[in-house]
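Here it is: the structure, laid out below.
Entry: chain A
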Amino acid sequence: MDQFLQFLITGITVGSIYALVALGFTIIYNASDVVNFAQGEFVMIGAMTAIYLSGKGMPLILSAVTAVAVTVVIGMLLEKLAIEKARNATVVTTIIITIGASILLRGAALLLWGKDYYGLEAFSGEEPIHIGTATILPQNLWVIGGTAIAVLCVKFFFDRTMLGKAILACSFNKRAASLVGINVRMMLLIAYGLSAGLGACAGILIAPITFMSYQSGVMLGLKGFCAAILGGMGNSTGAVAGGLLLGILEALGAGFISSGYKDAISFFIILLVLFFRPSGLFGKAGTERV
Partner candidate 1 sequence: MAMETAGSYILEVQGLEKRFGGLTAIGDLSFSVEKGVIFAVIGPNGAGKTTLFNMLTSVYTPTAGRIFFKGQDVTGMPPYRLARLGMGRTFQNLQIFMNMTVLENVMVGTHIKGRQGILAAALRLPYVLQEEKMLRKDAEAALEFCGMADLANRSAAGLPYGILKKLEIARALAAGPELLLMDEPAAGLNDSETLELSILISRIRDSGTTVVLVEHNMGLVMDISDRVLVLNYGRLLAEGVPKQVQTDPRVIEAYLGSD
Partner candidate 2 sequence: MKRLLGFYIFAVLVLGLGLLFPDDYYVTVVGTTVIQNIVLAVSLNLLMGNAGQISLGHAAFFGMGAYISAILTTRFGINPWAAMVVSAITVAVISYLISKPILRLKGHYLAMATLGVGIIIHIFMVQADSITGGPDGMSDIPGLSILGHAIEGDFAWYMLFALFMLFVVWAALNIVDSRAGRALAAVHGSEIAAQMVGIDTARVKTHIFVFSTVIASLVGSLFVHQQAFVSPESFSFFFSVELVTMVVLGGLASVFGSVFGAVILTLLPEFLLVFEDYEVLIYGAILMIIMIFLPDGLFVTMKRNILHWLQKRKGAENTEHPSPGMEG
């Protein structure tokens, strides 16, 4: 039982990161119908930039803010320079474009930081907190809390602000949105920026727990994609729930079955979901977006 609790803590922590990546995926997917295979690189860039800056002596909070800002700009550049230019591309082409972007970003990171792994200092010490025989690190709480705040902010943004509603309007019908005076291109740019920013937050939150390298974004991105499908493509609440669920299942699978097959478990779950309920656990059955 205690073991179970320990795995649960790990699962929720990792799941929080998946949730943020999945949420970023969903925002871009809804705004532009693009499945962004470079989503994981946002996580990596955010983390690596923060690590680099704090390593240079910049205070942690300032490093984090700068890292998020840098990633937001990269996200917007991706939209401006690639996605916008290939507006009429097919699904396969956009998949390849974003894969190309992810390779490019990985290449840039490799150039800047080499192949080594780096860690970030924990936000508030490394003294474990005991819950029964299970332990939880302060950083785990930071990850979970940070994710919760980010998710609530995103929710508030889309539900309550004009700008958020304008982006949603674009995702439902671009033509209608532009007819009522919404600047669709600007909205797309903001959506990509927001999505990149979320990825960067995820990276900075998790960096003190797992070491980061130029390659760390790939698996995180794919898991975020898994989580988004698990929750139902395009459903942001589902994306968050899917992320948490995937994180927990993965941690339990790694703990009780085999840690080597941890990633295989995630993808196996996704295959089952795709085969039997392609609309995701929280999507309406039968709604297939082609």
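The working rule: contacts are C-beta pairs under 8 Å (C-beta built on N, C-alpha and C of every residue); 3 or more make two chains touch, one makes a residue touch a chain; residues count from 1.
Keep in mind how these were chosen: all candidates are chains of the complex that A comes from, given by their letters.
Note that this is a predicted model, so its numbers are computed, not measured.
Q: Of the numbered candidates 1 or 2, which one touches chain A within this complex?
A: So the chain touching chain A in this assembly is 2.
Q: Spell out the residues on chain A that touch candidate 2 in their complex, using ranges where they run on.
A: Contact set of chain A toward candidate 2: 35, 82, 85-86, 89-93, 95-97, 99-108, 110-111, 218, 222, 225-226, 229, 233, 258, 260-261, 263-264, 267-268, 270-271, 274-275, 278, 288-290.
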